[in-house]
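Shown here: the complex without one of its protein chains, the others still in place.
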Amino acid sequence: MAVMSFFANPHRFMAASKWPAWGFTALGVALIAFGVWRGLLAPEDHQQDERARMMFVHVPAMWLSLFAYAFMVGASLVSFVWRHAIADVAAKSAAPIGAVFTAIGLMTGSIWGYTTWGTWWEWGDARLVSVLVLFFIYLGYIAVWQAMETPQKAARAASILCLVGAVNLPIIHFSVEWFAVLHQQSTFMTTDDRATAEFKIPMYISALGYLALFGGLTLMNMRAEIMRTRAEMLFQRRQAAD
Amino acid sequence: MSGSFAVFMRELKLAWSGGGGAALPVGFFAAAASMTPFAVGSDTIALQTAGPGVIWIALALSSLLPMERLFQADLEDGTLDAYASSGVGMEGIALAKTLAHWIATGIPLALVSPILWIMLQGAPEASGLVAGAALVGSLAFFFFGSVGAALAAGMRRGGLLIALVTLPLYVPTMIFGAATLDAAASGGDWLGPLMLTGSAALFGIATSPFGAAMALRTAID
Partner (left out) sequence: MPIVDTDYSAYVNATYLIAMGALAAALAWSALRLMRARRKLDEAENPDSDPSGDADQ
């Protein structure tokens, strides 16, 4: 609570976020580079199927697609209840980054699915299909921000949509799972089934990298957003004075 | 409660007396479903396979049509303000307006659906079931749509935004409803999917008025 009211002031947020924005980004890049190096350039013994190497990029993207949305839900809740300016900016800035992670998860999942089922898209995989719906929710959320006339109204509308999406996601996931069982697929292989300990640790490191990158990029976009708002305010004030 | 009932009666009268509030969506529904044979061919088996899904998609899109004007007109001419200042809760207003529009438009859509079903070579015996499923399904579509309608009410060109925001929320109703029609076509167990469609509708009725009300209060400010 104290942290929240502390950051309600954009100036304090700007002062405190400068180094974390670059620091988290650098940390993310470093950890992901390690994950790529382990996964791509220095493959493990072939006890594992080669396809398991896709996990290093795919699974963390799927996690982050959900994590970013959960982060937006939290920020929207704070924004809605306390009308917290930084929370609005946080939710708005996280959305495109979350959408990128979701897109990565979908595309890599599609490739992984092709090596497993022989089709580029499998409607019987409830997890991928749910994330596809989540991707559309991201798009709608971003569209709401762009469509509203005033930033205040856009913030309210976007936070409402984010919360509505959160309430509906479990039902959507349930229905998609029900659908997948109905149209039974031959094999249900989840990425985790193939993971053994030696594969899991680099994957977790890679996931930490994704998480740090998400934090860094979100902070960068938040800073950009606050600077733009401030610049526009100054321009308007000068025009009013002229 | 009596306040929202008054809103409901007024909206219902308006929808009926306006004359043909349902004509446009019903016309779209019929025309969209009638495109199927041109796309999949006139083969009976092909039509029977595609029919349930096509009818259900057309129903969902037809339910989206009235959404653009669901709250927008009342927001523009200040009716919503008048409702709000008369002490009726915004949730009650959202519920009453959506329900009134469903009665005026959703029920006609459901009544037309068996005709389209038979045109797409569905078994005539299943007509009642198709109408019933469409009745429940359109109720769900209208209520989930009301949230998108309320979010877009303050915008000049909100129609496409409503579709983008609402279609993900349509997924459960889409799955369960189409499965009901599929079961009706193949003579399988339709009660389970129909019950699930009903639960999607109930969930929509229980949660959507709150989301719509929050959005409408923002739009009024």
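Letters A and B name the chains as they come in the text, with residue numbers starting at 1 for each one.
The definition used in the following text is that a residue touches a chain if its C-beta (ideal position, glycine included) is under 8 Å from a C-beta of that chain, and two chains touch if they have at least 3 such contacts.
Predicted model, so just to flag it, every value in this text is computed and none were measured.
Asks: Looking at the whole complex, which visible chains does the left-out chain touch?
Replies: Listed by label, the shown chains it touches are A.
Asks: Which one touches the absent chain: A:R53, A:K92, A:R156 or A:H173?
Replies: A:R53
Asks: Taking the full complex into account, find the residue in A:V81, A:M107, A:V181 or A:I201 that is in contact with the omitted chain.
Replies: Counting the whole complex, the residue in contact with the absent chain is A:M107.
Asks: Touching the hidden chain in the full complex, which residues of chain A are there? Just list them.
Replies: Chain A touches the chain not shown through residues 25, 29, 32, 36, 39-40, 49-51, 53-54, 57-58, 61, 96-97, 100, 103-104, 107-108, 111-112, 114-119, 186, 213, 217, 220-221, 223-225, 227-228, 230-232, 234-235, 238.
The working rule: only the chains that are shown with their structure count from here on.
Asks: Taking the mean of the CA coordinates per chain, how far is chain A from chain B in Å?
Replies: Averaging C-alpha atoms per chain gives centres 31 Å apart.
Asks: Within their complex, state which residues of chain A touch chain B.
Replies: Chain A residues touching chain B: 80, 133-134, 136-137, 139-140, 143-144, 147-149, 153, 156-157, 160-161, 163-165, 167-168, 171-172, 174-176, 178-179, 182.
Asks: Taking the touch rule as given, give the residues of chain B at its contact with chain A in the complex, in rising order.
Replies: Answer in residue numbers: 147, 151-152, 154-155, 158, 161, 164-165, 167-169, 171-172, 175-176, 179, 196, 200, 203, 207, 211, 214-215, 218-219, 221.
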